[in-house]
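Only one protein chain is missing from this complex, and each of the others stays in its spot.
Per-chain numbering from 1; labels A, B and C assigned in written order.
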Amino acid sequence: MSATFGNNIKTTVFGQSHGHYIGAVVDGLPLGFKIDMDKLEEFMRRRAPGKKYTTKRVEGDNVEFIAGVEDGTIISNTICAVIKNKDHNSTHYEIFKDIPRPSHADYVANIKYNGLMDMRGSGSFSGRLTAPICIVGGIAKQILQERGIQIASRLKQVGSEIDEAIDIANPDMEVLEEINRKNVPVISEKVEARIEKLLEGIREEKDSIGAKIECFATGIPIGLGEPNQDGIESILSSRIFSIPGVRAIEFGLGVEAAYMKGSEHNDEFKIRDKQVSTMTNNAGGIVGGISNGMPINFTVTMKPTASIGKQQRSFSMSKKESKYLQIEGRHDPCIAIRALPVIEAVCAIVLLDLIDIL
Amino acid sequence: MSATFGNNIKTTVFGQSHGHYIGAVVDGLPLGFKIDMDKLEEFMRRRAPGKKYTTKRVEGDNVEFIAGVEDGTIISNTICAVIKNKDHNSTHYEIFKDIPRPSHADYVANIKYNGLMDMRGSGSFSGRLTAPICIVGGIAKQILQERGIQIASRLKQVGSEIDEAIDIANPDMEVLEEINRKNVPVISEKVEARIEKLLEGIREEKDSIGAKIECFATGIPIGLGEPNQDGIESILSSRIFSIPGVRAIEFGLGVEAAYMKGSEHNDEFKIRDKQVSTMTNNAGGIVGGISNGMPINFTVTMKPTASIGKQQRSFSMSKKESKYLQIEGRHDPCIAIRALPVIEAVCAIVLLDLIDIL
Amino acid sequence: MSATFGNNIKTTVFGQSHGHYIGAVVDGLPLGFKIDMDKLEEFMRRRAPGKKYTTKRVEGDNVEFIAGVEDGTIISNTICAVIKNKDHNSTHYEIFKDIPRPSHADYVANIKYNGLMDMRGSGSFSGRLTAPICIVGGIAKQILQERGIQIASRLKQVGSEIDEAIDIANPDMEVLEEINRKNVPVISEKVEARIEKLLEGIREEKDSIGAKIECFATGIPIGLGEPNQDGIESILSSRIFSIPGVRAIEFGLGVEAAYMKGSEHNDEFKIRDKQVSTMTNNAGGIVGGISNGMPINFTVTMKPTASIGKQQRSFSMSKKESKYLQIEGRHDPCIAIRALPVIEAVCAIVLLDLIDIL
Partner (left out) sequence: MSATFGNNIKTTVFGQSHGHYIGAVVDGLPLGFKIDMDKLEEFMRRRAPGKKYTTKRVEGDNVEFIAGVEDGTIISNTICAVIKNKDHNSTHYEIFKDIPRPSHADYVANIKYNGLMDMRGSGSFSGRLTAPICIVGGIAKQILQERGIQIASRLKQVGSEIDEAIDIANPDMEVLEEINRKNVPVISEKVEARIEKLLEGIREEKDSIGAKIECFATGIPIGLGEPNQDGIESILSSRIFSIPGVRAIEFGLGVEAAYMKGSEHNDEFKIRDKQVSTMTNNAGGIVGGISNGMPINFTVTMKPTASIGKQQRSFSMSKKESKYLQIEGRHDPCIAIRALPVIEAVCAIVLLDLIDIL
């Protein structure tokens, strides 16, 4: 089973790309909390398509609370929010029933479900199901903010273009909030320009490009997470990999740690005004699975959008013979750009779930 | 809560580094299965200390089944296996109660548990708890092998020394089995020699070094994993990060995907003799969270051992002032070397759990 | 957390009595199954109010599938069904915010949630949430029927009026189906008449009356359930007690077993035409938590409706002083009558969940 996650705050996601509604049920959000609906809408817009460099498919993604929320206030232990799917045109998808798209779930879904799952728009595998996650995560972010916890992210890399470094022991969360108003949420304006140019080229080539997203959470109390099987990395990675297209997750210095010596990688302690912290934050705020009070930091690699306009080799499932395939329609040249709020949403949901039990 | 994991096959790990016993209870292994005890012992030895380049602390790690196994055969739905801790000398650890070791769980555990958890040998945070995981995983590997599924791993990188590439669409599992008899389980003999030299230097410096481990699983049926929240990457990453010292996990090309175009990264289909496969295996055998029949491939980055002999800056928790700390005793210069069987064990447990529900 | 249950088939219920919608998300129903919508509507009507001897509050309880079902066919692993609440008139409930109704959740909810849960119509404690359970259970019943498993129930007792005995080793499921078209679903027409008269009196007195419901499931394969913690009784009782008003559950002879000797209570085996069965079915089809192939039989006691028109002693939460309370409006004189389909629904959901894993 795969639609439900969380312990103290349990989220269940439902719907498919081309059904009538997608949505989420959440059990355990704090009663009486007043959701800032404008802020939530703004958060949702960061994920929505229709921006520059994202797919042109227009979906309003208007959030409707059909249970548990009245006048923006949570009044029940279970809430249900839905989004109406507006874009039902699925003529593009007919062909993929027989000729599966490379690096899409078409083929495995067909085998796994004997062809019985409605795979229009990728069915239950669709990235569209990250929209309900953003509703829940958007609310979780607001609740966390009231408790002094801030979450923000940036594009760290697109193709070979890499944004400037951030001090992960002391990230400037306001700057990160700020850049997320841009089409390409990086810090360096030079890199921004280069990525814009790169994306124009990618779009013209009818190709796509991979990217890395870096996420930060500050104001974290010491002691979140459990030893052994329920460390923060375990819980967070599990949920992050549920986002379509994620290929890697790194905490703190991540893969860089392979090159380093213990004397370089260890975070030595410092004490100032009786306050304990670490000099570096190579661990990304997590030691032994437990938060150490430093900013939580992790980086997610997302593959290039699998749907590309270029011709690709596939095969006919019915005829058992090779076929070429060309995917029509407009697709995100870099799906990662719309994934930033999703990563933040997942991070917020996981942290809120952990904080609740302290 | 953090000691139990799995769905169809539920494993509960218990014990601490310096208690009397560590062990595991497993619920749901196939009744009647005959465990090859010699093979299991051999598998356990790969994790055990006392080899070249690993810590000199001698533990026999003899597995004793105290419930559910008779004459090597599983006769109950719950089995319990224990290992007696032989090395109780904990004089080294007294000091860390007040002066926490950098990048160890000493500090966060003290805060989280108000000093009430016995942290000798790192308590519940100890890497020693991966030994029971190896018992369960060693059995799971044997069960999987009967079903045609093979799991093997190698050291991919130590510091800047990188082993030669493997074709991830077609890994040679026999070669991987073979190299794991070596002290430094890499394929290239040149790289092996360079790593040996590197490790000698690291040991002399009383320092440690990070590494990457690459794991493969072949013979995987199509359709394992669930869409949305329970994809293979979600489940596997969650368990892999429970291994102390893991900093990153990558599936297939992993972080490389950020540099790539869709036309490069997509795995195009090929069909030969009515058999479907993909030309490349950049996805590492998993699409949409579901196995596609290609070899599963993932890479784990492990940080350098946190315990080093070099002087480090810490602080006194009681006096709230800076202190220097030097960790006595012998430690693994590269903890990753002993982690290979642990990674394989986790992979085997996760796959067996998934296969059971097909 | 409390809205989600099940293993292979996971149900999440949401909504409150006086919100806009109530509904359920179900993960894991068999793809491709064609729901008989007429049969489902008919099943829902058995629970709906507005019948003789039930509350006059009119709710249509029209089921709307907003995700995962198209033209009655299940096309996604998650489905979502909702019912629009039509009866929002909540003026009756204002007073209970301060003066809690005896044997209702008003008081405990106020304490537990600091007055922040919307308790109109009993909020999340409302019996109205059994309607979504009936949607899921109604579908589960249809799926089970295709697999040869039949579920039916009857009123066994209302007040001191007790229906005639049924041979629990061999219940006539058609008769049970048949009587459920009646206002008072008992077998004996004499008892039916006496109960009708009893209920008329109860209604006139503005009082209510308790009852017992007996449920049967036939066509059960041997081996459902697990030893130790997940026996059928454990799972079934857990879900049955989630139905508001349930005070007791008995399997097979239930409380009668206390009076009996082993030689009377044991179900001896018989073998006929190589077919194994038991002479009696005192165990109600479950031994050691596992189904033994005989009909599953259990009896549920439901308390008299807590809402009565008679004056009762309560208190003012704000003034901390005693108050008399009289509950206006029309209420079910015997809530159990509407609970029969709910009991069947829960039984069907639990059995389908168990059967799936065989």
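The rule is simple: a contact is a pair of C-beta atoms (placed from the backbone, for glycine too) under 8 Å apart; a residue touches a chain by one contact, two chains touch by 3 or more.
For clarity, every value in this text was computed on a predicted model and none was experimentally measured.
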Contact residue for the chain not shown (choose from C:P30, C:P102 or C:G219): C:P102
Option touching the unshown chain, where B:A3, B:V63 or B:I235 are the choices: B:A3
Residue of C:D27, C:E226 or C:E344 touching the missing chain in the full complex: C:E226
Identified contact with the non-displayed chain, of C:T73, C:Q145, C:S188 or C:Q312: C:Q312
Among C:C134, C:I202 or C:A217, the residue in touch with the chain that has been omitted: C:I202
Where the missing chain touches subunit C, by residue: 1-5, 13, 100, 102-105, 107-109, 111-112, 122-125, 129, 157-160, 202, 205, 207-212, 222-223, 226-231, 233-235, 237-242, 244, 246-255, 257-271, 274, 276, 278-279, 282-283, 287-292, 301-308, 310, 312-315, 320-322
Touching residues (missing chain, whole complex) on subunit B: 1-4, 6-10, 12-16, 19-23, 25, 27-28, 31-32, 66-68, 70, 75-80, 82, 113-114, 116-118, 123-124
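In this section, only the chains that are shown with their structure count from here on.
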Far-end chain from subunit B, centres as C-alpha averages: C
Per-chain Cα centre nearest the global Cα centre, belonging to chain: A
Length of the line joining the C-alpha centres of subunit A and subunit C, rounded to whole Å: 40
Mean-CA-position distance for subunit B and subunit A (Å): 27
Touching two or more other chains - residues of subunit A: 1-4, 13, 123-124
